[in-house]
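All protein chains but one are shown in place.
The chains carry the letters A and B, assigned in the order they are written, with residues numbered from 1 in each.
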Amino acid sequence: MDGIIEIITQFAAQEPGIFALIIGIIGAAVLSAVVNVGAMLVIWADRKVMSDFCNRFGPNRVGGRWGILQLGADAIKLFTKEDVIPAGVDKGVYVWAPIIASAGTMLVAAAIPFGALHIGGKNYPLVVANMDISAFYVEAALSIMSIAVFMAGYSSNNKYSILGGFRGVARMIAYEVPMGVCVISVAVMAHSLNLVEIVESQTIWYAFAQPLGFIIFIIALVTDLGRVPFDQSEAEEEIICGYSTEYSGIRWGLLYFQEYNNFLLGSILMTLLFLGGWHGPIIPIPILDMISPMIWLLMKVIIVIWFIILIRASLFRLRIDQVTDLGWKWMLPLSLLNLGWAVLIGSYFA
Amino acid sequence: MTTASEVLSSIQSAFPGAVLDSKVESDRRLWATIDSKKILDVCKHLTAKLDFDHYSGSAGVDWIARNEMEVVEIMASHGGHQVVAMLKVKTPRDSPSVPSLVPLYWNANWYEREIWEMLGINFEGHPELYPLLLSDPLVGSWPWRKDFKGYPDYTTGERAVAITTPEGYTEYYFPPTPAEVEAGTVPKERPKYPTFLEREEREIKSDSEMIMHLGPQHAMVPGPFLLDVLVEGERVKKAFLDIGYIHKGIEKIMENRSWLQGITYTDRMCYVASLTNNECYCGAVEKILGLEVPERAQYIRVILEELSRIQSHLIGTGEFLTLIAGVGFAPWQYMIMDRERIISLIESVTGARLTHTFVRFGGVRNDLPEGFAEECKKHLPYMKSRIEEFIDLFAQDPIYHARMENIGSISPETGKRLGCSGPVLRATGVAYDMRKEDPYLVYPELDFKVVTGTRGDSADRIDVRLREMLESIHIIEQCLEKIPSGPIKTEAKIPKKIPAGEAYYRVEDPRGEMGMYVISDGGDKPYRVKVRGPFYATFQTLTPLLEGVYIADAVAIAGSMDGCPSESDR
Partner (left out) sequence: MLKRKMIKNFTWPLKTATREIEVTRLYPEFMMELPPAERGIHELDATICIGCGTCARVCPNSCIEMVNFKFGSPLKNKKMQFPQIDYGRCMFCGLCVDECPVECLKMGQKVTMAGWTREDIVKGPDFLATKRFSPKEVADLEAEAKRIAAEKAAAKKATAKEGAAKEGAAKKPAKEAAAKKENGSEAKPKEGGAA
């Protein structure tokens, strides 16, 4: 064991560049594995929780009574399907759209802290890139999905797709602004744009410190994720499948998967910004005390995800003009009001 | 109250010599043969003076033995009186042509197009005599004529021209014979329904417009029908509707099946309303036979038809919820769950879940099983509470109101003019219900209200359906109390050959006024069955409503009609 560590340290000393590259690749692999497995669980949870609300069983065959392996079976099916690129599509853009969507989520994942290790009375955050403006960066990178949506809609040479693409962009523009303002309000209170510092500074959860901002953020987040009541870009009863109408097989699978990746990452962001992140009483049991911040974060994220699924089961879809109306006429002024409130409170507490 | 004989005498005095033949069947049915030159004037007179503001449809009949064709115009009133006037217009079979009623009644359009394409009766003055249900090449073979030999017509093989399309398919078409062109049955330049490309070329004016399909294959449609919308951005500028994708020719099939076998075909016109369809057909045949249905059988029919109305409204409303909320919307599934209970109730009597084939001439197939009343008493109060919950849910939901209120509004006058019926018309405030207008079975003895709305928009249509379900539950509860014991089938023997005669029988389908016009020539098969479906009439009103709304609203409007293309195409 010591020998291996010695070899590694020697190698690191001799070739620092290559060593950093190798570490980066390993980190990226671990990160994408964690995020993707997480997203698969979210898809499973979406189906299962939805089935609860609808008094159904949901997936119940593959992987036992709870259908936990259903997603694996679906993924295998998607991978083995014929790869169809329809005639008349803008091939380059069409092929790149799912890839950009995945790249976007990975960019988000890089800057999001997935929790912290509690060692020796101190929290060590688990984050790949701990940058100073990570809150803003994550919020911006989440909307790369919208670009992918527009690319997919534009390139598909399909009337439904182009409408879906337009709707996606219109929605994104209308809601990105209030969402950004909400992030700024949080940053004003925390005196930092770093997600780790925002979490550490939450002595009271910001959901209580600025409830208006919390509500606006959750609405904007649901919009960003493109879920009911804001799923106009793929409203199947109006425009079939929206931007992904022409996609099939693994390309469609990637687009679909990224939505759930974003769902997971967006829920984590929400928890970090407003729900105190990994704050919570430390469990006084050895080993468990080390990961107890992660347990708290996980529990909060699960509640957020569950709530967003509940929204899907209970609300009607808005019309696209009503969505943009709501965004520009209500969300933006209210988020600015919230910013003023945050400045007041923030300066008072400071 | 106006009666049929009064109407007849009024026509006779206003237009001496116009009525060639007449029969007053009862106070509510008038059969009259009108001179084809005077039919327009007579209709004008009926509408203006006698309150016949409801053009209910028309039927074409081919009397091959008499060498003439007949168009039967069915006229009724929206609550003014209860008379249904069946005005026959005769025309020679060699060159059939009658005046079109489209200038008088907007909704005559489809009925006349259908008669034209099926029987080859030309309608003078019809604005767009395009094929409606048939495909273009079939026009000219006149499939509903009694001497139709099938398609392609191998008996006149030299007429069928086979064309191989560039894709490698073989298609046939029939050029009109010179004799036909001479006789004028076939317009020399046969109007063709425009293809998609032609329509794009004709309608698209600027770069920002496009024509989008909302059918025949779309998540919105309850069955295949073509709905093309010309959109500019999100705004629908114009809508084009075409039906006939699942034209099954049920009316023609029924002419080739025995009277009894016909019942099974009425099931399949609209499978969520099969009991009312059964009732309509059997009622018409019973009218020809002059049969009295035993009282118990009548009550059983009413109970089942009201149960069937509840399940139809539940699935109609539920499917509609998915259109404006997405399939994940949980209350949709609650409606389906509740519908399951109703279906099980119906199944316990009829033995089938959707296609019941339950009503028989002069009775019903099965008696109510043991403990049916107890089951009903268990489920109906539950249903009541659930429906009240649905009403509550919609009343307090702001998004629902933002999406539905004042979307696709119809005023009462427009509703009457467009000829729609059922919940669509009642939502506008016109209390027009066959159970009151043209009472059948034991409905006159039962106490129920006709539910009406006020605004006539999509939200009102849903509201009317929900409250109608409560009325239906009320009716069933009364029936369970009043139902007498006794036979469930008439004692009289039903002959295999029904005596010659004709009858028009109307029932209140879940979707509106359902009428069947049945003619018997004394054979073992119907001579002609004309189905006047409720959704056929409502369907026509869709295009004017869709102009100027958003795409999402187009879906909300089309969905709130509770469509059933299977029934409109037949």
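Keep this in mind: a contact is a pair of C-beta atoms (placed from the backbone, for glycine too) under 8 Å apart; a residue touches a chain by one contact, two chains touch by 3 or more.
In this text, all values refer to a predicted model and were calculated from it rather than measured experimentally.
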Shown chains touched by the chain that is not drawn here: A, B
Options B:E292, B:E413 or B:D524, residue touching the unrepresented chain: B:D524
Chain not shown: contacting residue from A:N130, A:N157, A:S201 or A:S314: A:S314
Among B:M337, B:A431 or B:L480, residue touching the chain not depicted: B:M337
Omitted-chain contact residue, chosen from B:P16, B:P398, B:P444 or B:P484: B:P398
Where the unshown chain meets chain A, residue by residue: 52-57, 60, 310, 313-315, 326, 330
Chain B residues that touch the omitted chain in the full complex: 257-258, 260-261, 263-265, 267, 330-331, 334, 336-337, 340, 344, 347-352, 355, 357, 360, 365-366, 369, 389, 392-393, 395-399, 401-402, 496-497, 524
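The rule is short, and it goes like this: only the chains that are shown with their structure count from here on.
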Centroid distance [mean C-alpha coordinates] between chain B and chain A, Å: 50
Residue numbers on chain B that touch chain A, as the complex places them: 210, 212-213, 218-220, 233-234, 321-330, 333-334, 337, 397, 399-400, 402-403, 550-553, 555, 559
Touch list for chain A against partner chain B, complex: 50, 53-56, 159-160, 163, 166, 228-229, 231-232, 235-240, 312-322
